[in-house]
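This view holds just a subset of the chains, kept in their places.
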Amino acid sequence: MNGSEIQIKNVNMIYKGKRGEDIVALNDVNLDIREGEFISLLGPSGCGKTTLLRIIADLLRPTTGSVTINGQSPKDIRLQRKYGIVFQNPVLYDWRTVRRNICLPMEIMKIPRKERTARIDKTLDLVGLKDFGYEYPFELSGGMQQRIGIARALALDPEILLMDEPFSALDEFTREKLNEDLLKIWRKTKKTIIFVTHNIPESVFLSDRVVVLSPHPGRVSAVVDIDLPRPRESSLREMPEFYEYVAKIRKSFEGV
Amino acid sequence: MVITKKERRMVAFVWFTSIFVLLEVLAFFLMFVMKDTMAAAKLPFPHTIFIVFVNNWRSLLEAGVITFSRAAIGFGIGAGVGIFLAVIMSLSKTAEKIAFPYLIMSQMIPVLGLAPIIFNIVRDMNLSRIIIAAYITFFPVSVNMLSGLKSVEQDKKDLLYSIATSKFEVYRKLMFPFSMSYLFTGLKIAAPMAVTASILVDMLGSRGGIGVRILYSLYSNTTDIFWASVMTSALMGIFSFYVIVIAENLLLPWRRGASKKDGEKV
Amino acid sequence: GDGKKLDKVVLQLKWLPQSQFMGYYVAMEKGYYEDEGIQIEILPGGSDIIPEQQVYNGVADVGVTWVSSLMKYQSEGWELLHVGQIFQKSAMLLVSKASSGIESPSDLVGKKVGSWFGGNEYEIFALLEANGINRNTDLELVQQDFTMNQILNGTIDAASAMTYNEYGLLLAAGLDASEINVLDMNDEGVAMLQDCLFVNSDWIKNNEDLFVRFLRASIKGWADAVADPEAAGQIVYNVDQSVSLEHQVYMAKEVAKLVVPEGFDPAQIGYIDMDAVVQTAEHSYTYGLLTSPAVISEETITSKYWEEAVK
Amino acid sequence: MNNKLKNILWPLAFGIGFILIWELGYLHEVLDLRPFQLPIPSQIMTTLYNNLPKVLKDGGVTVIGALIGLTIGSFFGFMIAFLATWFPKWGYGGMIVVTALNAVPIVALSPIMNLWFTTGMAQKIGVVTVVCMAAMAINAYSGLNNLKAFSLDLMETVAADKWVVFRKLRLPNALPNVFTALKINIAASIIAAIISEYFAASTSGLGFGIKDHLRKAEMAMGWSYIVVASLVGVVLYAIIILVERDAIKWHASQR
């Protein structure tokens, strides 16, 4: 057994609605994620992707079932600060400038100032916001805000990176560029990445495996291994195998 | 709508004069139309108060300084305690459930009942006065701060939670900055209240202060000094309020922008 | 002071710095306390200050209060000792506008009568009872605030007033003496003793000599004040200007009449008239302030320090 | 359900513990107090029990005055916030006036109100009204104006008039703040009513009782009144909490 294998076992999640009703978000979800794997979660809106991510990150306790990461509980892993999360909506602190928003988790992890500055510079550049470091979030466009959230998680360089539709507000080109950058980072750092997206080509391009969830209640409806060569570059997108995978996943999706 | 400094000054001037004129008219009405024998006590002419104020400005200023400085100290301590209690209550729902009813109860103990106990514990009049001023001040700060701390959105907390941030850091980096605007709302209520609290503790046998002037003038039926003192306390309240407003603008730059954006309407 | 270290005595007044307490201010101003090796500090009273509690707490060493009030505290267990009687007469009046026609106690029936309560109401209770008036059914007793506005306003028909203060305020407010009807508690035979000096029983044990020196200086001050109220009023005015000099002098003159009433030997200032004390105690019990008769003993009241002081 | 029970049991346990410490004399020991300075709970309760009808009657007088004043004062305070929001340029002066009033102490307010109103009840209501205005005005103002980004834009697009914006956006947005103000005002109204009674031309009410008895060394009786005031405060607070929980269940503070 290796570093950060994630085992999701019989996870059920039932929310209590405001009016006392039960909202079943996840139903008996089972999934094993290997260490250093890049895995994508796909599924219609409201099927429980965010919920599953939050359970893995110990931001939510499953109603029943369990998640273990290399034999430890998500809580243990969280306490060891191994998670980095890109939230679905960027979750920025209004009172901090862009740079200081990116800096925040590093401050908490007591990363030395110099190192922090270097990382901020690097990730800001990566997400194309070099010139906006000293603005406040509300002065930025939606897509720019989203990129701050991405930069913040990347600057942290966590062992397990959970990304919830990180590129949804970005144009195709920025998105493709960031896809490649992300893969480079992943290759170098060997993180485990769980990546939620609605973009099927994106999931194929990035992942070792694509997990398709079906809604109401959320359950795993298909797991597709992506046996495409690595390192992957933008040329991959033109290859027929690529399209086969996209088609295959689209199909498994349609059954939903 | 962005209001310029000049406009604001004009608005303040218009408000001031119209209140002045209104009170003049009311006082006139009371005295000469209603022929109320107590008119001078009920509502003296504002200009007479103003004249008394000017004639006694030295002594009122002296008294004001005593009262205001005590108010400032009491406010400082009260705000500190208020914030502290709010933090404790926000740390645990149980603590809140335990503490809040008792905080309400504590506010029901009048100074007359409390003062002897405080004296007995501290045995120093001046310190006792400051403690009592703080005791009167802390509550609104606490309530507002608590409501700020409780209004922090879950996803903002999740961000820090996900990297196992210590409680201390969560408060320092998130809860406090987020609650600042709530806190300042509380402080804006508490600051003028600290003036009233300080005036009240002046009456605990203090040698000087606006409270002493008010008490003595009531007892000796010197209505004009009474009203001038009341006016002084009101002015001190406005002053303290503006101190908080200015502090807010200095300390919360992101809010100025955010609210301007909302107000910047076509 | 000839370089000798002064002993500190803190005196708690029952009310604001005013000629009611001129004796102490005169003694302070003229250095009588210093002559006795005392550094005096006079604490003004206030609306939320209760001298008995201050002295018991140790915030002050000596206090000024009304005798009935002191008796009440003593009966509740507070170990306080009555050690000197400054006012020999009651200053309490019931005043009313002549127009309301209250000339005798029986005229109070059906009227609205003001009192300060909180212990200041028992002479009025006594007055009513002595005249067969039921205080609960025959008239309406209401609370007075600090001011005399209620009587001027006509909100109440009769008001409590001290000879030395509120009565003067009515005059100052433009009423002529002839427009004011007065019921004097001394004349009505229901007087209770007012300003006295008291100490914490524990404190005095270790400070007998100090207190005697304090009393000696105070009596000297009072004697001077009574002899020249105008000057005393001026001295008090120098301490606190919230009242006019005129009113301060008026008060001084009136207070002088309470400290050294007609026929009273000025050398006896501070003398405790046990008959008056007993009457005060009896009234306090009869009219409900005390729930059991006051214990009048060396534990509660003593003239020995006064005797020592005037020797 | 379990939670609800806990919410009541914990504070209760704490209270009982405190009362025990107080009753058994430890409190007095620590604070160096004698029972005649601060009576012990059993004394207070006995006294309260023996004088229950009178204390309740006095309590009723004070609470009625406090509640009426609370209502009027909170209403006026809200109206001032409303005007300051409606006329941002001119209305804000009202906030300053309310601040000035907030700095006039009750001890000065009470005699003034004594002159303006002849009955104790009217005076009390007058005082409480003034005291309750500021907390509501300042809190409501901040609630009416600190809107979430773009929420006003939605209104603008459908050319909602000011009144609609107020009713459908600002008002609900300010509700949490209004509750915050009410919590402050509950405490403020009762204590203001009590202090106003120190000076009222009346001999009823908790305030008169507290002052009268505490001055006369009737500590147990005085504290009985304080106990009643405290209980009233807590009950009113509980009511506010319950209403709040229902009225703003959507708000972050209620989750």
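Chains here go by letter, A, B, C and D, matching the order in which they are written, and residues are numbered from 1 within each.
The rule is short, and it goes like this: contacts are C-beta pairs under 8 Å (C-beta built on N, C-alpha and C of every residue); 3 or more make two chains touch, one makes a residue touch a chain.
Keep in mind that what you see is a predicted model, and the values were worked out from it rather than measured.
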| item | value |
| --- | --- |
| Counts per chain label over the entire file, given a single displayed copy of each | A x2, B x1, C x1, D x1 |
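Note that in this section only the chains that are shown with their structure count from here on.
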| item | value |
| --- | --- |
| Taking each chain's C-alpha mean as its centre, the one farthest from chain B | A |
| Inter-centroid spacing, chain B versus chain A (mean Cα positions, whole Å) | 48 |
| Approximate Å spacing (C-alpha centroids) for the pair chain B, chain C | 37 |
| Shared interface positions of chain B, touching two or more other chains | 38, 41, 112, 116, 120, 200, 203, 215, 218, 258, 261 |
| Where chain C touches two or more other chains at once, by residue number | 47, 50, 53, 145-147, 149, 153 |
| In the complex, chain D residues that touch chain C | 34-37, 107, 110-111, 114-115, 118, 198-203, 208, 211-212, 214-219 |
| For the chain A and chain B complex, residues of the former touching the latter | 54, 57-59, 78-81, 83-85, 87, 89, 91, 93-96, 104-105, 107-109, 136, 138-139, 156 |
| Chain A contact footprint on chain B (complex, rising order) | 155-156, 158-165, 169, 173-174, 177-178, 180, 252, 254-255, 257-258, 261 |
